[in-house]
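Report on one structure; see the data block that follows.
One protein chain omitted, others in place.
Showing chain A:
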Amino acid sequence: MSYIKDSIEHLIGNKIPRPSKQQQSAEVQAIYAGKKGKLSKADVEAVRHAHKSTFLSKWQKRRWATLIFVNMLFVASFYFDVQLVEGALTGARVMGFHFADLNAALQVALAYKHIVLNLVIGIVTVFLMWLLLGGRTFCSWVCPYHLLSEWAEYLHLWLVKKRVIKNHTFNRKVRIVFYVVFALLALITGYTVFETISPTGILSRALIYGPGLALVWVGLLLLFEIFYSRRAWCRYVCPIGVTYGVVGLLSPVRVKYNAEACHHEGDCRKVCLVPHVLELTIRSGARDVNQDVSSDCTRCGMCVDVCPTDSLTYEVKGLSKMLK
């Protein structure tokens, strides 16, 4: 239950307070107590050094390959007219079966106030798919803007490191404001207002049907992320992420945190797109020895890649034991 509660708190942008001693299990308390003063900075540094580099490591490679593959499947399908995957990421038919992006479908439903059967089929298919595969997995494993944004992020971090720019954060609650406002705008104006600025839709269409002027908008967003605020669109604006975060509440695919091996040095939080979900990795931040990272997590695997002690791992609920 607390997983769902934590996830909702994270999705709406609330901070989850550190668990008090009463909320922590005896085992995890013992682990925290046992670590006190044990690890020197040099030890942590040594372990980190022994760990492989973070760029293009295992999960990042797999994720980039998947993301590019899925998007290219759309492109190739249209280009060679093989009718395997028709449409774009907002709405598609995969071998004749309807798929509809849940947020685009929501916008249409609110604006048009009428839903045809094909759209219902598309919504149910996609809902079930992401319910099984993971909620915000769409963001990091499929969304083409995510990949561009990821590269922009490297540039941003490099500029910050060089002290050329400073990162500016926003209040995370603003994302829910956007979610509500865009839903209301669709309902009131009768236009799918969010689609006008959605970089996911714009990029997906640009890839499949050819580039257009709308890419200028995507470029502006990227510049904003590079020079002003790290990952601003994904972190603070995009309602698609919120939609899938909600769908992913019950998803069995998660990232699991194990407090035992953790050095609490925070490398994972540095690479994370949504670092608030990893606050449980701060010393005495977890309630249990093993705890799942909340559904605001995009399951991108950057933390899994970077963690020098394998405290963070992928897990599929109910299947993990079988997989071992």
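The definition used in the following text is that a residue touches a chain if its C-beta (ideal position, glycine included) is under 8 Å from a C-beta of that chain, and two chains touch if they have at least 3 such contacts; residues count from 1.
Simple rule for what comes next: contacts and distances are computed from a predicted model.
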Protein name as given in UniProt for the chain not displayed, "Permease", "Urea carboxylase-associated family protein", "Sulfopyruvate decarboxylase subunit alpha" or "4Fe-4S ferredoxin": "4Fe-4S ferredoxin"
Full-complex contact with the absent chain, from A:67, A:105 or A:183: A:105
Would you mind spotting which of A:92, A:183 or A:234 touches the chain that isn't drawn? A:92
Among A:10, A:63, A:205 or A:299, contact with the omitted chain is made only by A:205
Of A:11, A:67, A:183 or A:232, the residue that touches the missing chain is A:232
Touch rule applied to chain A and the missing chain gives residues 78, 81, 83, 86-88, 90-93, 98, 100-101, 104-105, 108, 111-114, 116, 118-119, 122, 168-171, 173-174, 177-178, 181-182, 185, 189-197, 201-202, 205, 208-209, 212-214, 216-217, 232, 236-237
